[in-house]
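In this view, the complex is presented without one of its protein chains, the others remaining in place.
Per-chain numbering from 1; labels A and B assigned in written order.
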Amino acid sequence: MGRKRAVFVILGAVIAATVVVLGCRPAAPPTPTPAPAPPPLAVVATPTPTPAPAPTPPPVTVPTGVLTVAVPTVNVPAGTPRFCSAGCAENVYMVSAFETLFRPASGDILGEKPEVPLLAESWALDSAYPPRWLDFRLRRGIPFHRGYGEMTAEDVAFSFNDANSRTTPESIHGQAGDFYPLIEKVEALDKYTARLWYVQYDSRGLRHRFSLFWQTAGITSKKVFDELGPERMRTVFIGTGPFMITEYTQNKGIFLEAVDNHWRKTPAFRTVRILEVPEAATRRAMALTGEADIVVPALKDVPDLVRAGLKSVETGNYAQMIIFFTGNYWEKKHVLTGEPLDRKLDLTKPWVSPNPEDDPERAERARKIRWALALAIDREGLNKAILQGLGRPTYIGYVSIAHKEFQERWKVPFDPARARQMLREAGGWPAGVNMEMHCWTPAVWSELCEAIANVWLTELGVKTDIEKVAYTVYRPGLVRRTTSKPIIFPGDDGHSGFPYRWAKGFTNSSISSGGFGVGMEIPKMSELYLKTAVELDPVKQKQYVDEFHDYSHYWMLQPGTVEFPYILVYNPRRIASWDLLPTTNSNLGGLNNLESIVPVR
Amino acid sequence: MGRFLLRRLGFMVLALIGATLLVFFVSRVGGRDPRYLYAQEGGYGLSPAMWEELGRRLHLDKPLVVQYLMWLRDVARGDLGESLTDRRPVRDKLGERIPNTVRLALGAWLFATLMGVPLGVLSAVKRGTIWDYLGRAFAMMGQAAPPFWVGLMAIFLFSVKWRLLPTGTMGEGLAIRNYIMPSITLGWLAAAGYLRLTRSAMLEVLDAEFIKLARAKGVSEPLVIWKHAFRNALIPPLTLSALILAGFLAGAVVVETVFSWPGVGRLAYEAVMGDDYALITGCVLVFTAGYLVLNFLTDIAYAYIDPRVRLG
Partner (left out) sequence: MAGVTVARPPLPAVLALPGKAFATLTRWPVLPLGVLTLLVATAIFAPLLAPHDPLRASLAKRNIPPAWTAKGTWEHPLGTDPVGRDILSRLIFGARVSLLVVGISLATGLLVGTGLGLIAGYFGGIVDEVISRVVDIWLALPFIVVALAAVIVFGQSFGIMVGLLALLAWAPFVRNVRAEVMVLKSRDYVAMAKVAGASTLRILVRHILPGVINTVIVIATLRVGQLILFEAILSFLGAGIPPPTPAWGVMVADGRNYVHDAWWVSFFPGMAIFLVVMSLNFLGDWIRDRFDPRLRQV
């Protein structure tokens, strides 16, 4: 009998333990280092006259209330710039915890107005050609959170240098690789002037790497780094923005608290909860029930949500889904160093051309095949069916019909008959070889891929092998320039928000060899990129970019399909207005400028 | 018994080495150089100096076997390497997620036990009636229904259509409502196992001599069932519990993905999809170790209960 009793005792104990364990609260997430109570903020009136308009004294408001936002992903956080990888790097300033040197003007999606000074109040460029440095003159009297003192040029220098893989080799900052070819280092000339030394001047200017509009480094405090060291700084987020990060946990959310009497704009809401909610259906439900005030909806849910009375707002940028016909490695020598390149051209793939100078006939054949494939894409149909009509057709990569400079001649019609003819002219699709495509897995892209593959099958008789598995496994093929499998994604430059005159083709070139590329190296594109990047005259810039697109159009190396907007949806019963600034960042759905939200009271 | 357990322990270690060896080598197949995963967006990528440095740090210059041994040595010291995606120690990432999977597993186990065992008893006692067949149908369905489908349909019915339960995630604090669907989805298969085992154990016991004796002595039927039969019938399912918990580890991958549960199953899935080989190896280690430990506990339980094993 004793044994049986023992059995019962064990069973009872296990059930009791179960209940106890389930009842345990999960371990408290790492909290930022407890800081001393921030000293009363001294509002410093700026004594020196500044070229930029002085910020209007913020109206005295006391933040109250809670704002809830539902987003699909919250990436890995790190307070130290060198550990703040892609996702984190932009999040910190998108949520207005850190600030950037400049920001775009409201509604200025096409970049027609100059960038508005934010932490920098003015700038100056070296008058030599090509320019070797860029100076930022900083605003004075801007305090960091939690009493970490005034922002100075030292902090700006630190924020960039710690992120830049040139100055901090182990940096995995989201822009570590982007800063490397651009910035030699940033140094503090004096307390309020920071000088950036160029490795290679880039005419894309402020909007490119120093503004909230795209990817830059948020400014954080060097004192924190000195005090805590890089590892302990991971969990401490100290910026100058209108919100303070009180918690930032991957897969859970970002929690913000308003900064009273902020130097620029005190928010209306006391607390902001940005929650990670991976399922679009849940986010949709939260929007409809009011559980969330702002959500990042799946595109297909937007019409329903708007019909239900919610308001939609977009960042203005459309990401382009471009088919990159990888495998076209035409360059034989590295454009900058002259080193010979070891590339294998897989000519069994019908979309791969040899360098036209080497073998014009074969190159032409592959060109016709690429054209045939591009002509057999029903862009309008795809937009209506898959994007609910909320997107736009895209004809060639890197230029959008929204650009004023777009030329009609770049349009590619949906013409299956002509596509078949071009296929015939090229000698037909070779037997035994299938078209290949790597697709991203998120729902909409997977459908886009399958829809395109289907039209190719029905109109051209071409079968497509679609690969949906792990982009991270495919990507090394792009980096090493070994892949010949086309991929459909925006690449680095496929954003309609990028100003037309920006130098394009960095990733289509051997210049980026060793790093990310789009699977092709085209001599003409390299040449045009290099020319545009150092060109200061906007008229010439436009000329080069026109040439780039004409070339890309003729050779049809990267046809577009559709471009899709980043739309956010909010509850008009809680939010009266929101000045969502134009941005090309897609993090958190593109949300930014939360401090501008005017609540319905 | 001591020797028996020692042998089992030895086997555990062997199995762990075998499992990690397999994963380690699979991740290096085809000359896949993990350094390519370090190349970031933008820029010129890694400079040749950095390339070498990274190679040295990851011990890539040494032969594979040596690399594996060095990894073993690190593991013995508690260092599972750094995750590729965010350079955080794998140990930390696993540590964060394991409790969540444990919670889910316990929830599923509770469901399995509280549904499976009583239904098994019912099925046995009311053998041949509609209750028996309903119980066995429940078990059959649990063993046949694809867990991801059950999960999705449950989300559709209970979250989307009827708005009764949340669609996923673990919720904050102890959100019981978030546990319901994932626990049932994960536990249904186990409930089926418990049901059938309890049923057959009960049937055997109810036929036993001492039960007939009790009935002949005039003990009331409920007392016969619960006091005498049930306690004996409980032993097989109890000893199966460890194995069932081990089975949850595998099922967790699917259930956690469907319900966006922040557990180690979903971590493993994301690790594989992200080709984060350090994290993958760490997850395999955890899963295998968990399975083996639970097996070991089962062996102990059997040894305790069955004297033949003890003395053998």
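The rule we apply is simple: a contact is a pair of C-beta atoms (placed from the backbone, for glycine too) under 8 Å apart; a residue touches a chain by one contact, two chains touch by 3 or more.
In this text, all values refer to a predicted model and were calculated from it rather than measured experimentally.
When the whole complex is considered, the residue among A:Ala298, A:Leu390 or A:Val479 that touches the unshown chain is A:Ala298.
Contact with the undisplayed chain is limited, among B:Leu119, B:Leu186, B:Ala268 or B:Ala301, to B:Ala268.
Only one of the listed residues, A:Glu247, A:Asp378, A:Asp493 or A:Glu535, touches the absent chain: A:Asp378. Only one residue in the set B:Phe111, B:Tyr179 or B:Tyr291 touches the chain that does not appear here, and it is B:Tyr291.
For subunit A, the residues touching the chain absent from view are 280-281, 284, 298, 378, 381-382, 384-386, 441, 443, 447, 450-451, 453-454, 457-458, 465-470, 473. Interface residues of subunit B facing the missing partner chain: 11, 14-15, 18-19, 22-23, 26-27, 29-30, 32, 128-130, 133, 136, 140-141, 143-149, 152-153, 155-156, 160, 193, 196-197, 200, 215-218, 220, 240, 249-250, 253-254, 257, 268-269, 272-273, 275, 280, 283-284, 287-288, 291-292, 295.
Here, only the chains that are shown with their structure count from here on.
The distance from the centre of subunit A to the centre of subunit B, with each centre set as the mean of the Cα atoms, comes to 38 Å.
Remark: subunit A residues 3-4, 7-8, 10-11, 14-15, 18, 21-23, 25-27, 76, 78, 83, 85-86, 165, 169, 172, 174-181, 250-252, 276-279, 281-282, 285, 469-470, 472-473, 475-476, 479-480, 492, 511-516 touch subunit B in the complex. Residues of subunit B that touch subunit A in their complex: 32-33, 36-37, 39-47, 50, 53, 85-88, 99-100, 102-103, 106-107, 109-110, 113, 155, 159-160, 163, 166-169, 173-174, 179, 231-232, 234-235, 238, 241, 260, 262, 272-276, 305.
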